[in-house]
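A short worksheet on the structure shown next.
Of the protein chains in this complex, one is absent; all others appear in place.
Up next, chain A:
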């Protein structure tokens, strides 16, 4: 059983690393979006520091959405998804493995890139620490919830814009708590409560999203 899951995981990972362009494009997008803000708003360090948590988080959400389509689309088109559903493995487990792969290839690089972004936007060290913590705890939520909407729209021909329309309102609470944690850190206040709420939301999604994803995949496969 574990070997089968490992097979699914390895396959997804090697597929992702064979399309290096698709792996890098969301990262470039993120970098360029963040660069647009100093140009658009003006290069004053105070303003940039003030808007930095929101800018980085919004850029991370948008670039995460760009890679979201990849999650199930190819597998759906070439019939792999059907085989996975028929394989006898619990579909929720497969969904969780796919979501984890998605997080590894689209959000982990963002977290690795975040020191550069923090430097661009003149973040202070406590702000940067809070940013890393919120990114580590919050981005799995993006992958999990995003996978539900992606699974629902996988059978549609032009679903990518629809996925954004469905998901962006749902991500608002995460954005609020994450940016407020970083702002608290900027004012030398404790940001424990915000981090606790983000973790609670991620745990809730971790417990329930795999089932929603597997139901959605079955509906799409219909």
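We take it that contacts are C-beta pairs under 8 Å (C-beta built on N, C-alpha and C of every residue); 3 or more make two chains touch, one makes a residue touch a chain; residues count from 1.
Keep in mind that, in the parts below, contacts and distances are computed from a predicted model.
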Which of "Uroporphyrinogen decarboxylase", "TIGR03943 family putative permease subunit", "ABC transporter ATP-binding protein" or "Heme exporter protein C" matches, in UniProt, the chain that is not displayed: "Heme exporter protein C"
Contacting the left-out chain in the complete assembly, out of A:3, A:39, A:125 or A:165: A:165
Residue of A:30, A:48 or A:145 touching the missing chain in the full complex: A:145
Among A:86, A:156, A:189 or A:203, residue touching the chain not depicted: A:156
Touch residues of chain A, complete complex, unshown partner: 145, 148-149, 152-153, 155-156, 159, 162, 165-166, 168-170, 172-173, 176-177, 180, 197, 201, 204, 208, 212, 215-216, 219-220, 222
